[in-house]
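Heads up, one of the protein chains got dropped from this complex, but the rest are sitting where they should.
Coming up: chain A.
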Amino acid sequence: MNMPSEEMLRVNDITLSYRVGDIDMPVLNGVSFTVEPGELFTLLGPSGCGKTSTLRSVAGLETPTSGEITIGGETVYSSSRKVQLAPNRRRLAMVFQSYAIWPHMTVAENVAFPLRRMRVDPPDRRRRVDEALGMVGLAGEGQRSATLLSGGQQQRVALARALVSNPRMILLDEPLSNLDAKLREQMRGEIRDLQRRSGTTAVFVTHDQAEALAMSDRIAVMDKGNIVEMGNPETLYLRPRKKFTAQFLGQALILPIDGLEQGSGTLQLRTRIGVVEALADTRVKNVAWMAARPEHLTVAVPGAQIPGGIPARVVRAQFTGSTIDLELDAGGVLFAAVARNDRKFAPGDEVTVSFDPSNIILLES
């Protein structure tokens, strides 16, 4: 009765609401996506948009109101067929935001727990626990009490516990958000490597756009219980189609388009700060906004003129080492730009900004 299928996870039109007092608060309004085997798929969005709720629905810890979820072709939830498979029968692994390391067990006992539930015999179990601890860099630490570990180490134990059972899919809910900045960067790489090496499919939840961009094969951007846009990191960053995506992923100057003239393969966009030329993008219907990333703007040094450039005034200039971060004011519109570090800018300087037509992003209404 289960149809064989390519994808590891299919989430189909899931809705979910929580009962708060006497009212139902909708939290997910029809979320759909699929995840391919071996892929690292990220749910990215601002706090409260429903990422955790989505992940918990996949894990079976939350029962959606309607929709369907299949894992490896097996229906684990379906509102129409009244299926709700218990979490322990979904053969998944999950890394929780709080790590959920059991304080009454040693590191090894924590990691061995899923194997015990699978009734793996003791010698095999010990071998696999050692293997998993080795993978996360905790070899030989098995006998330590789990409560005496640092945040980063607990994180690793949680990962080892998730990987040890060779699950068909691993769910990670903001696993890095409790770590300090340096450790976070390091763990990003490690998680990515572990996931690649083991070939495990992963669904990753974060509200940190840099993390999402650095780690994911594909990203779904969520807002207010909906998936706004999905794609690989490059496309979503360089060619988003929704204003929300452009705003949420990185910085951008975003302007409403007042009028537009078709050229041959180009568009002339009339905006508050002047006319900007862009390459036509056939994917985008109903162009309503344009966006430009700070690193795609060219800012001429004070005094130098660029033909077709837009005049602006420097509000703030900050030397960061590798670049100079500028805040500019063009006709009352404030925006960010990045300049080379060998230039000199001071607040009040009159400069010209020019746009590269191939990097102008067109956004749908």
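Here is the rule we use: a residue touches a chain if its C-beta (ideal position, glycine included) is under 8 Å from a C-beta of that chain, and two chains touch if they have at least 3 such contacts; residues count from 1.
Methods note: contacts and distances are computed from a predicted model.
K.L.:
Quick one: find the hidden chain's UniProt protein name among "NAD(P)H-dependent oxidoreductase subunit E", "Ferredoxin", "Sulfur dehydrogenase subunit SoxD" or "Iron ABC transporter permease".
P.N.:
Cross-referencing UniProt, the chain left out corresponds to "Iron ABC transporter permease".
K.L.:
Among A:97, A:198, A:298 or A:323, single out the residue that touches the unshown chain.
P.N.:
A:97
K.L.:
Of the residues A:45, A:67, A:114 or A:294, I need the one that contacts the missing chain.
P.N.:
With A:45, A:67, A:114 or A:294 as choices, the missing chain is touched by A:114.
K.L.:
Touching the absent chain in the whole complex: find that residue among A:43, A:59 or A:227.
P.N.:
A:59
K.L.:
State which residues belonging to chain A touch the missing partner chain.
P.N.:
19, 59-61, 63, 86-88, 90-94, 96-98, 100, 102-104, 113-114, 117-118, 161, 165, 171
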